[in-house]
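Right, one structure below, let's go through it.
A single protein chain has been omitted; all remaining protein chains appear in their positions.
Which chain is which? They are A, B and C, in the order written, and residues in each are numbered from 1.
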Amino acid sequence: MEIRVQAEPFDFGAEAGAFAARQAGMGAVVTFTGIVRDLEGGGLRAMEIEHYPGMTEKAIEAIASEAADRWHTGDLLVIHRYGPLAPGEMIMMVATAAPHRADAFQAAEFLMDFLKSRAPFWKKEVAQDGADWVAARDEDEDALNRW
Amino acid sequence: MEIRVQAEPFDFGAEAGAFAARQAGMGAVVTFTGIVRDLEGGGLRAMEIEHYPGMTEKAIEAIASEAADRWHTGDLLVIHRYGPLAPGEMIMMVATAAPHRADAFQAAEFLMDFLKSRAPFWKKEVAQDGADWVAARDEDEDALNRW
Amino acid sequence: MDVLYFAWVRERIGHPKDCIETPPGTVRELVEDLCSREERYAAAFADLSALRVAVDQQLSDFDAPLDGVREVAFFPPMTGG
Partner (left out) sequence: MDVLYFAWVRERIGHPKDCIETPPGTVRELVEDLCSREERYAAAFADLSALRVAVDQQLSDFDAPLDGVREVAFFPPMTGG
């Protein structure tokens, strides 16, 4: 299990390729990557991501450990950035490996649902005419109930 | 939408990275890749994949079109190999892009479930002591019923 | 009309393709005609529930009519992905 919380960009293709290449005995690898979307109609200058140093790593580790307990998985990888990001930049990624595809998909979706609402990150959209904290969506909270 | 049925290997990391990099306006990219697993206890010489040239491309295109109709997705990519593959080699990959993660995950799982049981590929495991066609699993057929 | 065989259906029959000059009315009748030819066809088609059929490269069923059809294929359940 590898967890990285960093300001620097990461190379999604290189990370995904290296992760898949080292999964001996696993039949399935799933990746997710989140990308900064521009606002409707454009104008996003930056997406600023604040986090809680110290707690962030612990919270992600707890989420990933639970995923590894619940499903028959091999390795898990989580990378999450903080700081200012431009539209089109990658915010984060997860990768999961498992003998069978259902476990790899379930573990990846579980990781994403909990990273979204239970890891201490906060997003702020900075546009030409001001900045706004992104509000948590009810559907993201609801998504936790399926697990 | 891009569909490739080929004997040649593909570079999963490069394909995943290039796919994610060209998804302007999409917030989420999901990839799946299937890897040849060795037999329990080892001894797999090759996984031979037979397909139905002509029908294969059409069947995958129909599956991908249905995924694009059912979910709010951006681009979709499917690469599937045929011919003899060694343990550890990548058999196939899908990549999906969507504004939101739920659509990207659902489209990828739908693609995988239908590629598994509705695209004309057949797997044969060649071991030291003989060769066996891989039997379709009931749970793969059952997986179609959830859609 | 071309009749194609894949995977273990091809192996049991021993070749990948037959050409039929005057096709019968349905897929099921085609199977019966083939089975009456030789034992290896009867062996390949012994359990139709273990087989799938495509008519002109579309998944179909054994009651499908063959009028105007150019290609029929028989194969076991698919194992892609």
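In the analysis below, a contact is a pair of C-beta atoms (placed from the backbone, for glycine too) under 8 Å apart; a residue touches a chain by one contact, two chains touch by 3 or more.
None of the values given here were measured: they were computed from a predicted structure.
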item: Contact list for the unshown chain, restricted to visible chains; value: A
item: Among A:Ala7, A:Ala24, A:Met55 or A:Ala86, residue touching the chain not depicted; value: A:Met55
item: Absent-chain interface as seen on chain A, which is shown; value: 34, 50, 52, 54-55, 58-59, 80, 91-92, 112, 115-124, 133-136, 141
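We take it that only the chains that are shown with their structure count from here on.
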item: Of all other chains, the one whose Cα centre sits farthest from chain A; value: C
item: Whole-Å separation of chain centres (CA-atom averages), chain A against chain B; value: 23
item: Between chain C and chain A, distance of the C-alpha-averaged centres to the nearest whole Å; value: 48
item: Sites on chain C at which at least two other chains make contact; value: 81
item: For chain B, residues contacting two or more additional chains; value: 34, 112
